Every structure is written in structure tokens, then in C-alpha cells.
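Handing you a structure now.
Every protein chain of the complex appears in place save one, which is left out.
== subunit A ==
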Amino acid sequence: MSANGTASSIQRSPSSSRARARRKPKKNQIPVGILVLIVIAVIGVLLSLQTNNTFLFWMTGIAFGFILQKARFCFTASMRDPYLTGSTSITRAVLIAFAITTIGFTAIKYGAFRSGLPIPGMGYVAPISLATVIGAFLFGIGMVIAGGCASGTLMRVGEGFWMQLIALSFFVIGSLLGANHFGFWKEFFISKGPRIFLPDVFGWFGAVVVQLLVILFLYIAAVKYERAKTNQ
């Protein structure tokens, strides 16, 4: 990710403007970048010859990874930084993403509903119970220790941060174990909870409004929290 080698354009303190000798000359990464681009394009063409969907998945996956890396969009940091640094900039970015997804997914689901098709993604309307809370808490501890959630860990492995390859390996092992035991948990704990689909409760329009209002409330709370933290 390092095309520019020099110091960034941030404010300089007089004491640290000394010339620092570079340890070794940096490699030019542009040829490798072009090579990777060609490989991506070739794999994309090969995939599109096979099936329609895999090409779409390939391209969205690459685009998603690129945006994650460039934007430093980190779900872990969004939950952790308010406590650690008082900064809620990533938290607010995640909230904005939630707001956009709310509108986008409602449009997709409502479109299917209007034309009498089965609503896509209804399998993900999962029952909520104490199991959700406990699971979320455990996942939160894990992702802060591992230094990234699923997407962040994958992205950093791609960056060449090998330490997180360990996190990724155990993420895969844990997921396999979880999938293996899922039937048990589902039967005895998860299925006991209520299954709530907001449009059933508030109507389609109401559901969007309610969800956006909740997000707006959280956004305002994040701004207020950051001000309170940094003014100390």
C-alpha cells in the first residue's frame, strides 16, 4: 500500500524534523500491483465462462476487500475505539453503513414482496434470545483479542500481517466446531426466542423509519460521547 515513501503531510514538530536514515531502499510495488490486477482479471474471465454468480461474488469480494483496506473500515475498532481513545469516527461510519443497508435491503425485500415473490434473505431473520446477547459478547471479546473481526482479519492477512493468519486459522476451526454443534444449540436455546421481522410489526414504511431513527439516535449519542471524552 506504500507508493509514497516520504513522511505524510501532517504537522511537524521542530524536534522531530531530523532526517531519518532509511534502513533499506523500498521495493517498487507497482509491477506486482499490475500483475495482481491481470491475475484478478484472468480469474474473473475464467469464472464468468463457468457460471454467472461466481464472477459477481469474485468482483464484489475484491471490491469489498479493497474498500476495507483503503478506508480502514474496521468493525472491531468501531466497538473498541470509543472506550480506548474516545474516538467514534469509525463507530459513526458503521452507523452510516447500517443506514444505507437498511434502505437498500428494504428496497430489495419490498420489491420482492410487491411482486409476490418469496422475500429474499428471510432465513436470516433469526430468533433473538439471551443466546444472541451471550454470543455477541463472546464474539466481541474474541475479536478484540484477535485484533479484528472476520472481515478485518481476512483483509490483514491479505496485507501480509501474518500474525493474524493464526487468528484466521482458529476462526475457521471455531466456525467448523460451531456449525457442527449448531443443531444442539438451535434446538434447546435459539429456537426458544421470538423471531421478529420489523415490517410485520410496524409495516414496511414504519420499519424503515423506526430503524433509521434508532440509528440516528445512536449517531447523535456517538457525537455527544466523543465531545464529552475529548473535552476532558
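One rule holds for everything that comes next: a residue touches a chain if its C-beta (ideal position, glycine included) is under 8 Å from a C-beta of that chain, and two chains touch if they have at least 3 such contacts; residues count from 1.
Following the convention adopted for this analysis, contacts and distances are computed from a predicted model.
Its record in UniProt calls the unshown chain "Sulfurtransferase TusA family protein", which is the match among "Sulfurtransferase TusA family protein", "CRISPR-associated endoribonuclease Cas2", "NADH-quinone oxidoreductase subunit K" or "ABC transporter permease". For the options A:Thr51, A:Thr85 or A:Ser169, the residue in contact with the chain missing from this view is A:Thr85.
From the options A:Arg72, A:Arg195 or A:Lys224, the residue with contact to the chain not on display is A:Arg72.
The chain not shown here touches subunit A at positions 1-2, 4-8, 10-13, 15-16, 20, 22-24, 26-27, 29, 69, 72, 74, 76-77, 80-81, 84-87, 89, 144, 146-148, 152, 156, 159-161, 163-164, 167, 230.
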